[in-house]
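Have a look at this one before I ask anything.
In this view, the complex is presented without one of its protein chains, the others remaining in place.
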Amino acid sequence: MKWLREIETFWTLFTAPTVWALHFLICYVAFAVFCAKQGALALSFDTVRLALGGVTVVALGVIVLSAWLAWRQWGFGTDDPPHDAPTDEDRRKFQGFATLLLAGLSFVAVLYVSVPLLFIGACQS
Amino acid sequence: MHGGMHFHTLCHLSSSANTTYRADCCTYDRSETAISGRIRAPNQIFGRPVLTIVIATLALAGCSGPQSALDPAGVEASAVHHLFIVMVIGGAIIWAMTIGVLAYAGRTRPKPISVRGASRLIVWGGVAFPVVVLFLLLSYAVWLMPQVRPWLPGAMDGTAEIEVTGEQFWWRILYLDQTGKPAFETANELHLPVGRRTTFRLKAADVIHSFWIPALGGKMDMIPGRDNSLSLEPTKAGIYRGPCAEFCGTSHALMAFSVVVMEEVDYLAWRAARTQAPVAPQKTSGQELFFRHGCAACHAIAGTPAIGRIGPDLTALGERQTLAAGTLSNTPDAMIRFIRDPASIKPGVKMPAFGMLPDGDIEAISAWLGGLK
Partner (left out) sequence: MSATDLPTFTDEERAGQEERLRKVWTTPSGWRYWTSVNNTEIGLWYGAAAFIFMLFAGLLGLMVRVQLAVPDNSFISADLFNQAFTLHGTIMMFLFAVPIFEAIAVYLLPSMLGTRELPFPRLSAFGFWSFAIGGVFVCGSIFFNAAPNTGWFMYPPLATDKEYSGIGADIWLLGLSFIEVASIAAAVELIVGIMKCRAPGMRINMMPLFAWYLLIVAGMILFAFPPLIAGDILFEMERMFDWPFFDAARGGDPLLWQHLFWIFGHPEVYIIFLPAIAIMAMVVPTFSQRPIVGYSWIVLAAVGTGFLSFGLWVHHMFATGLPQMSLAFFSAASEAVAIPTGVQIFVFIATMLAGRVIFSVPMLFGAGGLAIFVIGGLTGVMVALVPFDWQAHDTYFIVAHLHYVLIGGMLFPVVAGIYYYYPLFDGKKLSDRFGKVSFWLMFVGFNVAFFPMHFSGLRGMPRRIFTYPAGIGWDWFNLISTIGAFVFAFGVGVVVIDVVRPKKRQPRCEQNPWNAGTLEFISEPEENWGVRSVPIITSRYPAWDQPDLIDNIKAGRYYLPDSPMGERETLVTTVLDARPVQCLRVGGTSVVTMVAAAALGGVFIALTFHWWWITIACAIVTLGAILYWLWTGTAKIPETQDYDVGLGLKLPVYASGPASVGWWAMFITMVGDGTAYASLIFGYFFYWTIHEDFTGGHAGPGAFWPMVALVLFVLAWLLMLAARSLNKANRIRATQGVLVLSTVLTLAGCGAGLAGPYLYSMDPTLFVYPAIVWVVAIWTVVHGAVAVIMQLYCLARSLSGRMTARYDMDLVNVVLYWHFMVITAVTSFAVIGLFPLLR
């Protein structure tokens, strides 16, 4: 399955933002359902908040892991961009560097999305 | 008369000219310095020098009309105004710096900088700075949300409640008593006490509308099948205007209401007058014609047999600031024009034209309605 390997390595670029997307979706759906079904669920707001705090930590962990893998692919930062030579090595380093950048952005974005967990303490609208 | 007239004279809001709002309230605001102790005005926070910049930036914000978010007269509006000013100042600085560098790079043809230097510019200017600034700003705004809208559904005890229903193209307003039961109904005009939080239960009868009093706070949609609510706390007495903020059909533009914010004593007096057993209005030929031509099929007037529910309640119509949901100033002429052909003034309105009635009849009806207090 050569194509699969190739696509997989292409997809690594998207790992970190995908983690962001999942984290975002979990947060949104959890509170949408919780606030709509408060009566039927035996959970407190703070339980959900804490659980999502846990999800945030996990998400950040996965992003850091993907960043580390990308850093490795980039040769631990030994070679500065532009990575524009027509070689497999430069292509890999480019991928590593771009993936690392995306991991950074995703890390920040996950942090941003977790800000509401700190400040909002009820289902008010 | 009650508070309404009181402010009417102070503000000269409703002049004889057709639907002309004058922003004379501003004069009133200044002279009274009716700022609630809980919310600080921007100048108390920033001090003089910054205030000068603010005034320079928002040169026209000081006295900006009865429907302006730049002239806050409520807790939420003030807090948001403050947030806005912080953002405008910050934004102006960021814009000037960015465009300054762009112009420098593009127009002066400086000596090329190194790639390393250029990369550093991306990292610091394009990444680090925005990440920090946006994080702070986001935290400020998210922190502010529950501050300005703290109430929870079902936990609104202690505040006065008003049910407002958006209809094409007017507002049905139902004041509720302490137990949440209907106290009295009116239309297109709210009276609110200053310094007290009032909760609005927002409903829609037909399509989506949006309830908004810019001077007091942000808006909230009225959506069929959904129970939304909003609570606002005015901090300055005065007369304000609220538009419908969600496109709702042909005459969306002509769907507004007046908000009369009164000192609490005046408000309580006004409310008491409304809640008392209604006094039958003086009988005139206008009243007789009103019933003969079937107006009561759609309109209700407390103290008379008119209990129609289709159109706006007309109780104490003579006291209101405007006619036809903020479309016309409340003058006999305007009322006659509206009764004769409502759709020419307000396209898409449900009320049929009564142009076939003799002029005298319309004038009599209008005189009677205008006299309702």
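A few remarks follow.
First chain written, first letter: the chains are A and B, and each begins at residue 1.
By definition in this document, contacts are C-beta pairs under 8 Å (C-beta built on N, C-alpha and C of every residue); 3 or more make two chains touch, one makes a residue touch a chain.
None of these values were measured; they are calculated from a predicted model.
Across the complete structure, the visible chains that the omitted chain touches are A, B. In the complete assembly, the contact with the undisplayed chain comes from B:Ala245, out of B:Ala245, B:Val261, B:Ile301 or B:Ala334. Listed by residue number, the positions of chain A touching the unshown chain are 3-4, 6-7, 9-10, 13-14, 17-18, 20-21, 24, 27-28, 31-33, 35-37, 81-84, 86, 88, 90-91, 94-95, 97-98, 101-102, 105-106, 108-109, 112-116, 119-120, 123-125.
Residue-level contact of chain B with the missing chain is found at 17-23, 60-61, 64-70, 76-77, 79-80, 83-84, 87, 91, 94-95, 98-99, 101-103, 105-107, 109-110, 112-115, 117-119, 121-122, 125-127, 130-131, 134-135, 137-138, 141-142, 144-146, 148-149, 202, 206-208, 210, 212, 214, 217-221, 223-226, 228-229, 241, 243-254, 326-327, 347-348.
Assume only the chains that are shown with their structure count from here on.
By the touch criterion stated above, chain A contacts chain B in their complex at residues 81, 108, 111-112, 115-116, 118-125. Residues 119, 131, 134-135, 138-139, 142-143, 145-146, 149-153, 228-229 of chain B touch chain A in their complex.
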